[in-house]
Structure formats: structure tokens, C-alpha cells
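This is the structure I have questions about; it appears just below.
Complex shown without one protein chain; remaining protein chains in place.
Chain naming follows the written order as A and B, and within any one chain the residues start at number 1.
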Amino acid sequence: MITEEIGTFSDTVEEAAPVEACTKCTACNTVCPVARSTEIFRGPKFLGPESERYRSQPEAAVTAGLDLCSGCKLCEVTCPSQVTIQEYIRRAQNKGAEEKGRTLRDWVLGHTRLLSRFGSMTAPLANFGNRNPLVRLVMERVLGIHHKRPLPRYQWLTFERWFKRNSLSPRGGGSGRGGLATHRTVAYFYGCWVNYNERRLGEQVVAILERNGIDVIVPKQQCCGIPAVVNANMDLARKYGVENVRRLNGLPPGVDIIASSTSCGLMLKHDYSHLLDIPGAEQVGARVYDICEYLWMLHEAGELNLDFQPVTTRLLYHAPCHLKSHGIGYPAMRLLRLIPGVQLEEVDEGCCGISGTFGVKVEKYDLSMKIGSRLFAAVKAAGSDAVLADCETCRMQVEHGAGAHSAHPIDILARAYGHG
Amino acid sequence: MPDTTTGVVVIGGGSTGAGVLRDLSMRGIDAVLVEKGDLASGTTGRSHGLLHSGGRYCVNDLAAAIECVEEGRILRRIARTTIEDTGGYFVSVSEEDEAWVPRFVEGCGKAGISCERISVEEARRREPALSKQVRTVFWIPEDGHLDPFYLVMGNVESARRRGAQVRTYTEVTGFNRDGNRVTGVLTRDTMTGEETTIGCKAVINATGAWAGFVAKLLDVEVKVVPVKGVMVVLSHRVAHATINRCHKPGDGDIIVPALSVAILGTTAVRVPHPEVLPIEWEEVRHMIEEGSLMADGVSTARAMRAYAGVRPLYDLGAEAEGREMSRNFAVIDHEQRDGIAGFASIVGGKVTTYRLMAERVTDLVARRLGVTMPCATAGVPLNDRDDELDQLRHRPAQVGVPKPHGDELALQPLVCECELVRPQDVAPWFEDPAVRTLEDIRRRTRTGMGPCQAAVCSYRLAGRLVTDRHQDGPAATRAMADLLETRWRGVRHVFWGSQLRQAQVTAGLHLELFNLDRQLMLEKSTAPAGHFPPPQGEGQGGGVETAEVASQR
Partner (left out) sequence: MKADIAVVGSGLAALVATRTLQQAGRNPVLIWPGLSSLYFTYATVDVLGYSDLTATQPVEQPEAGVAQLIADHPDHPYAVAGLDALRSGTTLLIEWLRAAGFSWQGSLAHNLLLPTAIGTPKPSCLVPDSMAPGDLRRDEPIVFCGFHGYEDFVPELAASNLSRSWGRGEGSVRAIRVSLPGFDASRLFTSIDLARSFEDKAFRQEVASRIRREISVDGHRLGVPAVLGLTHDSDIHSSFATQVGHPVFEIPTLPPSVLGLRLFDRLRKHIQESGVEMIWAAPAHEAEVSDGRCRRIFLKSAGREQPIDARAYVLALEDTVDGALRAGVHTVVDPFFHQSLAHHAVPTERTDESLFKPQPFASIGYPVTDRLQPSDDAGRPLAGNVFVAGGAIAGYDPVGTKSRGGLAIATGYRAAKEAMAA
């Protein structure tokens, strides 16, 4: 604890800014998937704490190569000094974009929600266009999105609209179903992906929670902001975050917040307060749970419905990089081991390579496939019914790179509850 | 017969001596500089690096303040590569300080120091690091950072390009006289023991705090009072302008952004000898506490090291405590004063006014030698170039540099990653005969001056000693160890938090992985400790331990 006395410097434990704690052990460079795969990336140690000493207000000495940081945060997870390496890189990148100006692609990718909404509204056409080689070539030329990168399918019916029509949970109240009256209510932060691209996952999340007697409310929400953060637009991310924090802080006490996307969850738990300095974000973060984390907590409290049908399947689990930053272990694996018939193994080959919007970019596609190549090879060699990953872009990448079917762990749990 | 003959021997390789060497060379006078340690290893290299606007002197020593103003402007023209125009704040943090404020304003006015009072809100907007206690703020645009190493090296290189010579690790042991005229200087290489005589027409004693010792060799008294000052270095720049306390000058009242670090200074304690500079915990603690009154983040910053320097205060007769003695300088014409011809001393002063000091003493000596060419040092840039962009790119480690420079480093190899030092920045110095220890490389390039305190670069430098300077393994290893030891001497005083953890990493690498501690116990090198001879590679005699002080920073 730092003594509060002004100007007194007696028996305190230093609480230096994280960047100052770097001891040059270079552990970060050894785990960085980009540094491992290419010579043109200087690595987190240099672009983070070493360069940070040279970045001053008001002018950032922008160091080329910042954009090669994929944002996986494995450096932060590994750092024995807890230097928030990735945050420094992001801020520098953001500053650079503020000075040099953003590209059209930065804008488009940062406004994922807008893009997705448009895609969803024009779903059949958008999906066709995304698969049409000519359209993709033009997209590559104009936007810089690699023509080989499969783009997500859009669904016309959004999760939000589906929930309004279909859920068992009336907003803000209702009795438990499935035999367990737990009197719990959770707010589901579904995220852009579930809303526009994989509504079924959201349906399963809701079904599972309701099966456990939990009322689900779905507050109005904005994009979590991570695409904006990693595309050099922290102001936009902050704008989204402020809106989300306001709404989530308005939830009644005792209502926990669930996220089914690892990265959305991490933004809410951590980056809103630490990276974006949003007031009130810490209170939100303290009640956010990853869906599997939450279900495991229920299980330890004896509240999880264990009425599982066997699901006979051979599965691989790929832990998303951002899940490591949560610091909760792999609750999905623990949960799935409760289901009879499930054979589950972790495939630990590091980062899948896509890192959100990173692997979508024309100049980064090959690198992203190279980073994930070990994972793809291991998946192919192991053979399985599916590769599970809590992060949607990991799932996209595994399907593309390994030709394997990929699903959220929730999918198996839903099947175990008979909710195909 | 002397081994060499020259026009003038300049004794002392600090800013004054280097400035004198340059001035002499620009007037066409042959000169040799001898320095018993390395260039800038005495007072100059241990200054806090403030390019004085004069604000710190304008109340109590108006003359000194005016000198600073004028010389500061000249230096900005000729020594661009050594200066960062940080600007500065003078802040009051207490009631007593407030009483000083009107005197400060008056002093600035009299000295012609540009001084603008700004609101605390505006000040915090520009400089968020200013502390909560700050009450009154003045903005002094002409405060800045003057890098003492680049300054000295810049002057010396300028002189060498004009034919001057430099001999480091060369101590003056006596003089040759012809009657009452000095005709030569006796020197001894402090590492090899080799003795040499340099014949000359005149000698300029520019040894600052050591001036009395040199003068004594001629049985002449020059009374210089050594006053120690302790400084604490923080591993990053706390603020981007200097922060001075607006009060009667006292301990710990300045924070200087020095390239990539911040320097907190300083104390003023009379010491019996300029090489006896103990660092007391009370002083280190005091620097941090006083600094944290002015800026936030000081007491929680990573302290990188502490070091001590010595001011050469010339006793003009007043028996006052260190700080209140004049920092003005004096040229002593020993022919007039003591009847010894061909010998002059330049004493007192500060780094900011080095050029003026050099001009005055060189004027005297040149006149005596019959050279009529006037001083030209104020008109020509140190690096003899007018190129604006090149001025800023000269140094490897900079803040707020034009982006091309920042981006250029992106994929270049670095010898010292902390301080962005490239192989091409260090390589030429390995060819320089004046460079004889790795500390000398450090002073010239900033290698090893970052948070890791040479943990990584020391190996790469030792490697170059073998490949570029053809030293044997034991000598190179010894040199690497010595660099780490001198870094360690400063780190010990701030041994807590992140710097303590850093030292453990350093020990893990060098002692556990490299087994350096056992190597030092085992090695039998013919080369003296820490010393490697000039590239021509002669004269390996018995080793002489370098003075603890000379390698303390």
C-alpha cells in the first residue's frame, strides 16, 4: 500500500506504472505468435515497454509494425511483471491513426455492428456477394480484405428479435422451469456475432439458462467495441463502451451479466476499465461471467441441472487466446466432462492465427494462416467430430484452416439438455 | 627531449577543457588534451543536465543568470545536437515558496529571462504530471536539457577534426620548467603506468574540482571547494519539461527530463576530496520526497540508480555554504598572480557557460602566444554542419523525434534495446584510441543507460571487444563485468521494487546462465582490470584499479 501522505516516501511498496516493471526477460517475445512466425515483427517487448519510454505526449514516435500486433494478449498473460504490453501497443496504434488518419478498412472493420446490421438486413444478397469471387476481388482491392478469407454468413432474423418473440423469460421476472427454482436472473450480452451471424448459439445459451431455472433478460446493447479497438479507433470503442456500461450498470443488483463470446466478455470485464478508462466500468466488470464460467459456478453451488442425455462424441477443445486473459482456466472443459459420452481433449497449439479482424486483412492473411498452421495440422491429425472454441473467430479459422467442424462448447451442452 | 611537442596542453576533459580544446583548434593553435579518467567522467558527466535558463540564479546571482541566458542562446545555435528544448516550469508548493514568487519575477525581468505566469489548470493541461500541491506556476521556455556527454564529445570531435589530440586515462604528474616558464607536462597512463612528456608553450588547467591538485604540482594555490551533489535517476521521463521549485535554492528542487529518463537533484554537501562522494540513503530519500512535492508519479516511479557528482566552487573569499558561493567563474593568470609563465587556470562556473569560460581563458593564452585570431566558437555548429534535420538525428535515443527517425528503427538491429543504440552507433568508438573501457562506450552512446542497466548489451559490447578491438576473452569478460559493476554501484542505492527485480534477472543471466562470477574468479588475463589498450595494442603492464568515483555514474 502506498502511504497517502503527500511527499512522504517511507516504507511503501512501489506501485509503478506497469510499463516500468519490464525486466527484459523477453518471455513475451517467445510466446508471441506473430514474432514466432515472421521476421518483420519486432515483438511485444520492443513495441510495448521499450518503445513506450519514447512515446511522449503530444507526439507519439510511432514505430512501424504496430499493426502487426494481432491483439492476442499472450504477451500480457505471460509477463512475469504484469506489464500491460498490449494496452501500450494499442494506444500507440490508436494515436498513430489519429495523426495519420484512418483507412476505409479501419472504419469498416471498426463499425462491425453497422456492417453486420447491413449484412443481416440484406442477408441473402450479402451472403451471396461474400461468396462471389468477383465481388471478393473487388472487396480485396477496395477494402483490403483478403479474397480467400471466408466471411461470416448473415442471418436475417437477429437474435434480439428472436428473443423478443421466443424466450420463456419475460423481461425482468418469471418463474423457474425445469425443476430448479433458483431465483436467479442474468443479463445476456449476446454480442454482434450471435445477433447477426449465429443466432442459434444465442438460442442455446438462453435455453440452457432457462433449463437451469434462470431468468434471462436481454438488455439493449451496443457492440462491445473490440473491433474498433483493434482497428485503431479507441474513441469509437469508448463511445460504445460508455453506452454499454450505462445500461449494464442500470441493471438491478444481483443480476449477473453473461457473455458467450470470449472477447466480448474480456472487453466488459477488463478493457472497459483498464484500456478505455470508462467510469463505472469496474462495477460492470465485477459481475460479468463467461457463460461456461457461470455454469460451472452454478455447478459448484449445487445448482446446475445435471440431467444430461449422453452425447457420444469425440471432441477437441481449442482455448481462445483471450480466454487465457480471463484468468479463469478452461471452464468449458470442466463442464463438458460432466456429460456422459463426451470424449474431450485439449488441442494446445497456441494461437489459431485469426485474432479477430487481424487475419481478415489482405496483408495479414498469409501470416494468420501460418500462425495457425500448427493447430490445423494437429486438428487434422487428431480427427474429431468437432473442434470446440468459445470464440467465434477461432471457430471460423479452424473451419477454414483445418476443414473441421467447429462449435461453441455450449452446443454440446445444449444437446445434452436435449435442445438440439 | 619530450616525447611530443604541441602548442598548448589542456588539462581536464570536462566541458570546459573540451570547450578550450575546440577554441584553440579553431584559432589554429596545436593542442593536446589530457584527462586522467574518461572525457566527461568528472563533474560534467554527473551534472543533472539542465540547460539553465537562469531562472535558478536570477534572484541571488544576477550576473550568473545573465550569463546563462546569453550562453543558452548561443548553445541553441551551435550545439543543437546536444539540446532538447523542453522548456521549464517554476512552481511553488508551499506558503514559504509563495514569498519567493515576487522576487523570482523581478529577477527574471532583470536578467531578461522570458517568464510567463500560467494558471494551474493550464499548466496541468500541458503537463499532467504536476502535483496537487502546486500553487503558482511560471513557464520558462528557455529551460532545457543539455546532454553533457554529447556536449563534451561534440566539442572534442570538432577539435580533433582540426588536428587536436586527446589522451584519456592520462594523469599529469608534474611539469617541466625553464626558469619560471612552463615548458612541458609530465604524464602517466593510469592504466599502463607508461610515462610521457609533452613539450608545450602553455598549459591550461581546466580540471574543475581538481584544479587545486594540478596547481599544487607547480606549488601554486588554487582554492576550489568540492561540494557533492547526489542525484536519483528515474527510469522514465516523469514530465516533459523541467520542473523547478520556485524558492530559495535548496536540496531536491529540480526534476530534469534527460532524454529517456528523469533526473531528480540535488544536494549540496562539502566534501574533503572530489573523489570522496558517498551516497547516503537520507539523500536519496530526500530527493524522491522533494521531487514528489512537485510532480506526481515520482515516489511511485521506478528508480533506476543514484549517483553523485561534485561541484567545483571557487572560493572567492566568502566563507559561505556550498550553494551560496558564486557559480561564476574566474580565469587565473598565474603569470601575473604567481610569476609562473605559460600556466593559466579556469575555475568555477557551470556546464551551461562552458563556452564562455573557454573563450576567456583561451583569449588570455592566445594573446600570450601572439595569436590574434578571435574566438569563433559561438558562430559555428559543433558538428560543422548547418543541416537542420541532421542536427536532430545525431543522437540515437530521443523523445518526440520526427517520425521518420522512429520508424527507421523498426527493424534495425540494436545493441542496446533500452536506449535504441544501433551497431553503427557503437562501432566507430571501438576504433577510437581514447576509448578504453566499456564505460567510455556508454558515455558516448548511452548504451547501458536504460532500465536494465547493461544486463543485455554488456555481452554484445564484450563481444565487440573481441571481434573489433582484438582483445582476449578474459579482458573482454573483465570489461563486461566492470561495466555491470559500475552500473550496480548506482542501482544498490535504489534497491527496491522493479529495479530490484531487474537486478535478479541480471544476476540470473550473468551469474546463473553465464557463470560469470566463477569466470572472474578463474580468469587470468594479462590485460589490466577493465582496461583494453588502444587499437595499436601496445603496452600491457600491471593493472591499476580505476578510482571508484570515476566509474560511479
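Observations
What we mean here is this: a contact is a pair of C-beta atoms (placed from the backbone, for glycine too) under 8 Å apart; a residue touches a chain by one contact, two chains touch by 3 or more.
Just so you know, these numbers come straight off a predicted model, no measurement behind them.
Judged over the whole assembly, touch between the missing chain and the shown ones holds for A, B.
In the complete complex, the residue from A:P252, A:G327 or A:G383 that touches the missing chain is A:G327. For the chain missing from the display, the contacting residue among A:P227, A:G241, A:G285 or A:G353 is A:G285, taking the whole complex into account. Mapped onto chain A, contacts with the missing chain fall at residues 9-14, 23-27, 29-31, 35-37, 39, 42-43, 76-82, 266, 268-270, 285-288, 296-297, 300, 324-330, 333-334, 345-346, 348.
The missing chain lies against chain B, touching residues 281, 411-415, 423, 456, 459-460, 462-464, 466-467, 472-474, 476-477, 480-481, 484-485, 488-489, 492-497, 500-501, 503-524.
Simple rule for what comes next: only the chains that are shown with their structure count from here on.
Taking each chain's centre as the average of its CA atoms, chain A and chain B sit 52 Å apart. Note for the complex: chain B touches chain A at residues 128, 131-133, 235-237, 240, 260, 285, 288-290, 292-293, 297, 299-302, 397-401, 403, 405-407, 409-411, 417-418, 420, 450-452, 455-456, 496-498, 501-502, 504-505.
The part of chain A that touches chain B in the complex is made up of residues 2, 6-9, 12-17, 19-25, 40, 42, 45-46, 50, 53-54, 56-57, 59, 61-65, 81.
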